[in-house]
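The complex is shown incomplete by one protein chain, all other protein chains being positioned as in the whole.
Moving on, here comes chain A:
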Amino acid sequence: MTAYVARRLLLLVPTLLALTVLAFLFVRALPGDAAVAILGPNASAESIERLRETLGLNLPLPQQYGEYLAGLLSGDLGTSAVSQRPIAGEIGARLPATIELSVAALLIGVPLGIALGRFSARRAGSAADATSTVVAVVAVSVPVFVLGLTLQYVFAVLLNWFPAIGRVTNSGAEERITGFVLLDAILSGRPDLLLDGLHHLVLPAVTLAAVPMAVTARIARAAYLAESRRPHVRIALAKGLAPAKVRRDHIAHNSWPPLVVVIGLQLGALLSGGIITENIFGWGGLGSLVVSSIRTRDYLVIQSGLLVLALIYVLVNMAVDVVNARIDPRLRSAR
């Protein structure tokens, strides 16, 4: 197991380097001069020259990359052209919102998907099975923004059950300890803020949970069915084990590995969907920062924002692989 984790960590290095090269080339590949692209056509010649200096655009390319990498490692991502604040701070302030939303969506989508999938697998071929399959197909086909806007209109505007936008009612009222609204409310002993945060979280989290829920349900159903037809299940039943015990220990337990793989693959959908969901519900996370920076052409923020999102993706993917190897010993020796 240790050897496996070590090998996986080692494989991470080239991937991370490739990502930083991409992020580095992104700004260098901007049409025309990067400094002009960043500052806009109306910038003065000397401010352009100054930015060229800070970005190191006068140096040879490999050296530029070296300096970029050194900056990254020391946590220096440059300064936003729009807000004039350090980018690392801006991203750090918004990261908790993105993580909170994604985790909430996973916590809703995955258990629900597994329950739904196993429920229909045990009734394969019945009307209930057909219904839940249709639900899953629709949930995958409906674009995130259509679902989000519909939920927002029905439950926030029409019924007024949930707030339409934002993470809290009075931003600034809460004590900022970790940046995670829910965690901060617990740490500062404020149940009212906790409820308020949860109240705001429901609609965005449900929106984002739809796709993972549907995909998990489909795989959970298939994995459960496949496992229940294997010989070891028949033997367990023939031995006289209680059917409930067979379902739990023999079928459900062995249908985990494909599920973990699929949950890991959902991360891409979660990140993509998160960018859109954050925009619908005014959720001040990393996704909305990247999109607004594209609109204002704040290239250095885009560069780092996309890099951080990609990093999250790669790191969590690796974590999923490790968890997988832990669950399914066969994978550890596989190369």
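Structural remarks
One rule holds in what follows: a residue touches a chain if its C-beta (ideal position, glycine included) is under 8 Å from a C-beta of that chain, and two chains touch if they have at least 3 such contacts; residues count from 1.
Note that in this section contacts and distances are computed from a predicted model.
Within the choices "ATP-binding cassette domain-containing protein", "MocE family 2Fe-2S type ferredoxin", "ABC transporter permease" or "Phenylalanine--tRNA ligase beta subunit", the name that UniProt assigns to the complex's undisplayed chain is "ABC transporter permease".
If you put the hidden chain back, the residue from A:V146, A:L187, A:I235 or A:I327 that touches it is A:V146. Checked against the full complex, the candidates A:L112, A:L193, A:A236 or A:L309 give a single residue touching the omitted chain, namely A:L309. The missing chain, though absent from the display, is touched by one residue of A:L39, A:A81, A:A217 or A:I276; that residue is A:I276. By the touch definition given at the top, chain A reaches the unshown chain through residues 15, 18, 26, 29-31, 141-146, 149-150, 152-153, 157-158, 267-269, 271-272, 275-276, 279-280, 290-291, 293-295, 299, 302, 306, 309-310, 313, 317.
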